[in-house]
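Please read through the structure below; I'll follow up with questions.
What you see is the complex with one protein chain gone and the rest in place.
Right, subunit A next:
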Amino acid sequence: MTQQLVLYPLLLQMFLSILLMFCWRKISWQRVISIVGSIISVGVSIWLFSYIWENGTQIVLAGNWKPPFGIIFVADTLSATLVLLTAISGLAVASFSSASVVAARLKFGYFPIFHFLLLGLNGAFLTGDIFNLYVWFEIIIISSFVLITLGGEKAQLEGSVKYFTLNILASMIFLTAIAVLYGLTGSLNMADLALKVAAIENRGLVEITAILFLVAFGIKAAVFPLYFWLPDSYHTPPSAVAAIFGGLLTKVGVYALIRVFTLIFVGDMFLENIILIIAVLTLFSGGLGALVQNNLRKVFSYLIICHIGYMIAGLGLFTEVAIAGTIFYLIHDIIVKTNLFMVGGLIFRIRGTNSIRNLGGLYADHPMLSLLIAIPLFSLVGVPPLSGFWPKISLIIAAFESEQWWVVGAIIFASLITLIVIAKVWASVIWKEKKELPVRLNFRYFDKLKTIRKAQMIAPMIFLSLVSLYIGFGAEHIQQVSSRVAGELMDNTQYIEAVLGKEQIIDHEE
């Protein structure tokens, strides 16, 4: 029963999308199946997580080929945590989409594709094979292309042309990097690669391969200077799609960076410095970008970029405290960013515009909702004791210990900018006096929705806000998880042993 447990989240999502395809035109069925299926998937992910927590890293050999041959699925604590977070965000977005995405879009296979996207995400987190990772990335981007173009409005198509080109380019660079790596080592298994890459004498070529991976994953993760596609495309699709994109899609890039640069390319000062410089520039440019935007969802898009910088900075510092901070930030960011874009969608549904200049008066009309919106906004800033506060402390401590003062400065500066941006959003969207907006015909305003649809929109926000509050107030638990993940990542022999067995490593050392 537990032998193939690692594969259950994958199989469940695949089963769901196939099932949903059989109900192509029956939207009400699709809504129910998607929400119920997502609840089951949260259950399965909790099961997987608790199993990994107690029994350590688990592997499944697809096709029963002994590693390093054949494709392998590995679930260590990092993978299990991310699968759990994917399931939580997936559940929230499934419920939010049933209410906020218009029926015309749902009729063209929104839900099946949505679950294919979750399948790809789970696969990317669980695979232990670098080429298989490429295949999961392709599944993710194909699904995201469909989701981002579904509806075919003018702005949406323009956004998706940019999104599409940059993502394909990233895939090509990733493929090139795999080709060079395979030429160097003759292996695709990540644990095996870790041993073989460490033994290569031509370090120059290894560094170039690492840079290719950095660029490929950097485009996906939207780091400086490769992020320009993100603010141009993330505000065009429906807010439910933007929520899953903003919450999870860029984080897959971060996950791949963490995996590759803690397992395969380790201990290279040159690379660590490059990653740090990129992180600092990402923090600056994302923050400054958010400051000048007027479109609410563009502001949120730039904030995604800004906060990717924190995670990359932790990776660049490469101490156990810093990696723990990165993981904690990753956990916090997935939940908060998903929630943030749903909040954006809700505000759009209430007022019919995204322009910060024209918004206002939300507090006067919906005081309880405003209170709910405050939780993700202030978690994002990291007002203690909310969730954004703790990982920043870890990162700042780590930067102090490595005496990288400019990184400390950048982290504090980015927090300040985030605070200013959020204060601006809060003041002008929630507190400012209401402006009379022209009433849009054929627009489904929030107030006109049925009660059940309203509940479907609000419930996921309450759910994610509660998770956020738990991350903030139960920071000790999350810190335990991130410290354990950091321990596993810093000492990569554990991962390699779990995959290849002890004998292989000793063979290699001889």
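Following the convention adopted for this analysis, a contact is a pair of C-beta atoms (placed from the backbone, for glycine too) under 8 Å apart; a residue touches a chain by one contact, two chains touch by 3 or more; residues count from 1.
In this text, contacts and distances are computed from a predicted model.
Visitor: Hey, which one's the missing chain according to UniProt: "Sugar ABC transporter permease", "NADH dehydrogenase", "Spore coat protein CotJC" or "Multisubunit sodium/proton antiporter MrpC subunit"?
Guide: According to UniProt, the chain not displayed is called "Multisubunit sodium/proton antiporter MrpC subunit".
Visitor: Specify the residue from the set A:S28, A:S50, A:S355 or A:Q480 that touches the hidden chain.
Guide: From the options A:S28, A:S50, A:S355 or A:Q480, the contact with the absent chain belongs to A:S355.
Visitor: Of the residues A:G56, A:G152, A:P385 or A:G409, I need the one that contacts the missing chain.
Guide: Counting the whole complex, the residue in contact with the absent chain is A:G152.
Visitor: Taking the full complex into account, find the residue in A:L11, A:M172 or A:L466 that is in contact with the omitted chain.
Guide: The missing chain is touched by A:M172.
Visitor: So one chain is hidden, and I want to know which residue out of A:L106, A:L188, A:I304 or A:V336 touches that hidden chain in the complete assembly.
Guide: A:L188
Visitor: For subunit A, which residues lie in contact with the unshown chain of the complex?
Guide: 131, 134-135, 138, 141-142, 145, 149, 152-155, 157-161, 164-165, 168-169, 171-172, 175-176, 178-180, 182-183, 186, 188, 232-233, 235-236, 294-295, 353-355
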